[in-house]
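With one protein chain held back, the other chains of the complex are shown just where they sit.
Chains here go by letter, A, B and C, matching the order in which they are written, and residues are numbered from 1 within each.
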Amino acid sequence: MYSEKVMDHFKNPRNVGEIENPDGVGEVGNPVCGDIMKIFLKIENNIITDAKFKTFGCGAAIASSSMATELVRGKTLEEAWEVSNKAVAEALEGLPPIKMHCSVLAEEGIHKAINDYRKKHGLELWVEKNPHAHDHSEDPTSDH
Amino acid sequence: MYSEKVMDHFKNPRNVGEIENPDGVGEVGNPVCGDIMKIFLKIENNIITDAKFKTFGCGAAIASSSMATELVRGKTLEEAWEVSNKAVAEALEGLPPIKMHCSVLAEEGIHKAINDYRKKHGLELWVEKNPHAHDHSEDPTSDH
Amino acid sequence: MGEKRTIYMDHSATTYTRKEVLEAMIPYFTEHFGNPSSIYGIARDSKKAIDMARVQTAKALGADPDEIYFTSGGSESDNWAIKGVALANRKRGNHLITTQIEHHAVLHTCQFLEKEGFEVTYLPVDQYGLVDPLVLEKAITEKTILISIMYANNEIGTIEPIVELGAIARKHKVYFHTDAVQVIGCIPIDVKAQNIDLLSLSAHKFYGPKGTGALYVKKGVRIDNLIHGGGQERRRRAGTENIAGIVGLGKAIEMATADIPGHNAKIRSMRDRLIKGMLEKIPNARLNGHPEKRLPGNVNVSFEFIEGESMLLWLDDEGICASTGSACTSGSLEPSHVLLATGLPVEISHGSLRLTLGDANMEGDVDFVLEVLPKVVTKLREMSPLYQKSGKEGGCNVQ
Partner (left out) sequence: MGEKRTIYMDHSATTYTRKEVLEAMIPYFTEHFGNPSSIYGIARDSKKAIDMARVQTAKALGADPDEIYFTSGGSESDNWAIKGVALANRKRGNHLITTQIEHHAVLHTCQFLEKEGFEVTYLPVDQYGLVDPLVLEKAITEKTILISIMYANNEIGTIEPIVELGAIARKHKVYFHTDAVQVIGCIPIDVKAQNIDLLSLSAHKFYGPKGTGALYVKKGVRIDNLIHGGGQERRRRAGTENIAGIVGLGKAIEMATADIPGHNAKIRSMRDRLIKGMLEKIPNARLNGHPEKRLPGNVNVSFEFIEGESMLLWLDDEGICASTGSACTSGSLEPSHVLLATGLPVEISHGSLRLTLGDANMEGDVDFVLEVLPKVVTKLREMSPLYQKSGKEGGCNVQ
């Protein structure tokens, strides 16, 4: 059901853990729904120098957290903000349709951590362009 | 579905044919229902000395005609009148429930031929004791 | 009946499972037995096998794989198509159209729906068993939600003008279902080109296993479930999948549709020789169904003055497997509803014989049947009170 890439990021998750004294933290999801992601960012000169996560959730949730933290590392905040759930899912070589929300969660976690940083620094919060713009569409490469 | 005895009487029917100048003839059934039996009797001194049949119908109808003509041969008319459909079915070692009506037809054919004889001789016609007394019940030895 | 050769001429009742099909199935009983809904390795193998069967089936029908739903056979598919569409579209109307010659899986389902408040028109057929498209069109009302017409009849083999009938349904925006149980491997199917919205099939009619079938449901068709429960078959047909059966269906349909013209040519030539021989050798016999628009393997002939079952028993004694009406009703006393719908008199319909040829047959089988059958008919006629040796005028001597 999962692509090899998903399984790789599930079995060898990158960036698991917490960052001590993080510059931004975002926690999204809900244990009632079965997934929670907590994203920790280290930010220097507007650049994400480190990203870590802790996740309670299914294989796709863990792999999405792993991939999302990979994707934002080294990016400016503006660039990182543009990392969409679709980009996460594509980098994972697809997610089953019922698991697309995991990539959405990862995008939201990153956004929340960035805004946490901006808030702490008295910067204006960025707003989600369109809360419904996330790509939940079926991924033709997978099935459920 | 049929007992060996039925198959024997179907494949080697006894008494097929017509009797020239019969003393009694009975035709029962209806081509619309899928079976017609015509019974021919030769009667001497109140005794059935020969019995023949022609039948249009299924295996059970042919076997029942064969068995019924066998059973009445050599019997007095009174005795022959008492040969019930149940007796025919039993002598055939059972008939499938949906085929019990074939034995009923055979009984009726004999009755009709006997009454044909009685009518020709100005005798009072015998009446069926109870038209519903025929045994249509399921035969436990067979199945459908 | 010992060591005699068996000549199987009842392919429309059921077929043997082809060797290659059985071989494809075996590993799914013992090795790849995992429940495809599970996520571990052996379950993924089952899932893949089902996906492949779905692709094979879709390809044979010109459909998309996600328009194919596996079922337990033709009867379930027919029940599901008809009840499912009827119940899901009740708000739009309560009128269904079918024909008088459908299989009981369709007819009895329609009768069930009549009890539930639906109205059903049973279209008549002509003497050959053909439905007239004009008659169909006239029967459509504003309340019509489904038209169900079989692709070819199982008893007399008549092939209906499905493309035309489907086009009429489409024109009037009514869903069109066809029971194609008898035609897989005999007629190339292309559901898109043939205007078909729903199509039933059953594996054991084309050398697959019994107990497995499929329903094609065009994307977008509103249909309720028939068997509710788990999320199998994309939430439309509950029940742990019969993996081996589904694999067998896939393999069987692939093989059955690989060379339809070649297969038909062989079967048809035997059929034509059989029909010709029977009609030549046996007087007072008539062919039921259409002379040309008929299934390549179907022979259905009525013999006056005799009854069908007694013919079957004699043929069985010679090792020939045949049937009267459809197999499911051959235990019954009622004459075939199909023959009656073609206008055949009841008494003659009792004397009908169906021989359906298929892959189990060789030319020699035809010769054997042509040798045996006339003797059987003669023997039975000789003991029939309806048969006057003088000839045809014997007719039906009803009391």
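As a convention for this text, contacts are C-beta pairs under 8 Å (C-beta built on N, C-alpha and C of every residue); 3 or more make two chains touch, one makes a residue touch a chain.
No experiment lies behind these values; they were computed from the predicted model shown.
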_Touching the hidden chain in the complete assembly: which of C:I184, C:L201 or C:A244 does that?_
C:A244
*Given the contact definition stated above, which residue among A:A61, A:V88 or A:I114 touches the chain not shown here?*
A:A61
*Could you please point out the chain C residues that touch the chain left off the display?*
1, 6, 8, 10, 13-17, 19, 22, 25-26, 29-31, 33-35, 37-43, 71-76, 78-79, 103-106, 108-109, 111-112, 202, 204, 209-212, 224-232, 238-245, 309, 312-313, 315-316, 319-323, 326-332
*Touch residues of chain A, complete complex, unshown partner*: 1-2, 7, 10-11, 13, 16-17, 27-38, 53-59, 61-62, 98, 101, 144
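Everything below uses one rule, namely that only the chains that are shown with their structure count from here on.
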*asked:* Quick check for the class: compute each chain's Cα centroid; which one is farthest from the centroid of chain C?
replied: A
*From the C-alpha centre of chain A to that of chain C, how far is it in Å?*
55
_Give the residues of chain C touching no fewer than two other chains, as numbers and ranges._
none
*Which residue numbers or ranges of chain B touch two or more of the other chains?*
none
